[in-house]
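Pasting a structure below so you can have a look.
Missing here: one protein chain of the complex. Every other protein chain is in place.
Take a look at chain A:
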Amino acid sequence: MFAIEKYHKAATVQETVELLSQNSEAHLLAGGTDVLVKLREGHEQFKQLIDIHDVQELQSIEMLDDGTLSIGAGVSCTRLIRSEIVQAHIPVLAQAANMLGGPQVRNAATLGGNICNGAPSAENASPLVVLDAQVNIVGPNGSRLVPITEFYLRPGKVDLEQNEIVTDFRIAKESYENTGGEFCKYAMRNAMDIATIGCSVICRMDEDRIEDLHIAYTVAAPVPTRCRTAEEMCKGQVPSKALLNDLAKVVHEDLKPRDSWRASKDFRVHVISTLAERVTEKAIIRAGGIIA
């Protein structure tokens, strides 16, 4: 039994925002896979819950008129994996979602929940970062769009006020069009494990040169982080083993892995370098490039 003082069920985003405003200690309950663990651990701040499972506006996966993809925050990982739109345009996100927990958890856990809890190891974070996703937030004063890299403030903390809700994640056409992407979760076991390091890369080729390349990591810094120095270095280059080698060194300029009981810092550094080469190589090939 969890001592919950208030439990509301919201039907719309508007109602959710109103309920949040009226109950200043209320938290959202989507899939529940994170909230229930926190409830069991006795976190007092989850005593008031607003269940948003039935909010249909959060459930869509669609392409807007300008080609922007909108992925509802309430979409479960399983739906992400099976979505034709995701598979066709941003398969890297499906790849990541498929690595989260087991099927029972993926059936319940939502994209919004995975991002909004601010976990540094969130599977879906690095794909959204490399895709330049914008977080669509609705509050009492209307909506605002925040780039995902700015949305993450520090471990466990995102740029979301108590009375706001993330409705969807937007990925502009120019961010995904003609790209190839790859995701890798390095963990001690093949399933049901927490990432030691997560990495996503997307790449767009211009003839035989890299037009644009984004690389981001999780668990390699306090929040999911883009390696912009390395990205700049790759622009306009012809892909080669030497370039990948350089990339593996330069990614560290933007990262700050730490020592923990899970893995030592030097081990994480090594894995970061190895993944830089491997994940980037696959992304380049997916984008139609050839490694010289």
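The criterion applied here is as follows: contacts are C-beta pairs under 8 Å (C-beta built on N, C-alpha and C of every residue); 3 or more make two chains touch, one makes a residue touch a chain; residues count from 1.
Convention: contacts and distances are computed from a predicted model.
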item	value
Protein name, per the UniProt record, of whichever chain is missing from view ("Dihydroxyacetone kinase subunit L", "Molybdopterin-dependent oxidoreductase Mo/Fe-S-binding subunit", "Amino acid/amide ABC transporter membrane protein 1 (HAAT family)" or "Spermidine/putrescine transport system permease protein")	"Molybdopterin-dependent oxidoreductase Mo/Fe-S-binding subunit"
Touching the absent chain when the full complex is considered, from A:Leu64, A:Leu153, A:Met188 or A:Ala242	A:Met188
Hidden-chain contact residue, picked from the options A:Gln14, A:Gln56 or A:Gln104	A:Gln104
Residue of A:Leu36, A:Ile85, A:Val146 or A:Ala172 touching the missing chain in the full complex	A:Leu36
Interface residues of chain A (partner: the chain not displayed)	1-4, 7, 9, 29, 31-33, 36-37, 39-40, 49, 51, 53, 78, 101-105, 107-108, 186, 188-194, 261-264, 266-267, 270-271, 274
